[in-house]
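Our next item is chain A:
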Amino acid sequence: MLDYILMIIIVVSAILALIQKDLLKAAILTGFSGGALAVLFQIMLAPDVALTQAIVGAAIVPVFIALAVKKTQRGDA
Partner candidate 1 sequence: MNELIPLMVIVPMMAALLISAFSKFDKVIKVFAFVVALCLPIIPLLSNYGVHYFGGYAPIVDNITNILYHPAITYSFNFPQQIFIGMVGILTFLVVFIYLTKYTKVSGPYLFLLFMGTAAVTALILTDDIFHMFVFFEILALAQVGIVAASSIDYSYEMALKYMILGSIGSPIMLLGIGFLLAMTGTVNITDIVAIIRDGIISTSSPMFFLSLALIFFGWLYASGLPPFHTIKSGIYSKAEPHGAALLQSFTVISMISIVIIMFRIYSVLPIFEVLIVLFSVLAMILGVSLALTQTDFRRMIGFLAVGELGFIGLGIGLGTQYAITAGLFQALNEIVITALLFIGFGAIVNATNEVDTRKLGGLLASHPKVGIMLLIGGLAMAGVPPLSGFQSKLMLVQASLSCGYPELSILTIMVSIATFVVFVKTFYSMFLRPKPHDLEVVDKDVPRAMIFAMVVLLIIIVALGIFPDVVTNGISNFVGGMLH
Partner candidate 2 sequence: MAHTQLAVLFTSVALIVIGLYAAIFVDNIIKKIIGISFIEEGANLFIVGIGYKPGGIVPILMPGMNSTWFASNASYPLPYGLVLTSIVIGASTLAVMLALVMVLYRRYGTLSTSVMLADTSHQEEYDE
């Protein structure tokens, strides 16, 4: 059951990230999607991939995007 919930979280937060007007919120939602994907990897019996994805997808990628947004502009225009 948990895996289906996680898949829904991944897809919904991906869509939400792309329709946000605020790019910082988009970055955070990308992190949501990546983090849920990491848990899904753990459920799919791949603990090593889950660890890497948790660090990269839930921390590094959103932080990079947030840093880029901070150096540029926050609004989607």
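Methods note: contacts are C-beta pairs under 8 Å (C-beta built on N, C-alpha and C of every residue); 3 or more make two chains touch, one makes a residue touch a chain; residues count from 1.
Selection criteria: all candidates are chains of the complex that A comes from, given by their letters.
The model shown is predicted, which means the values in this text are computed figures rather than measured ones.
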Of 1 or 2, the one touching chain A somewhere in this complex: 2
For chain A, which residues are in contact with candidate 2 within the complex? 3-4, 7, 10-11, 14-15, 17-18, 23, 26-27, 30, 33-34, 37, 40-41, 44-49, 52-53, 56-57, 60-61, 64-65, 67-69, 71-73, 76-77
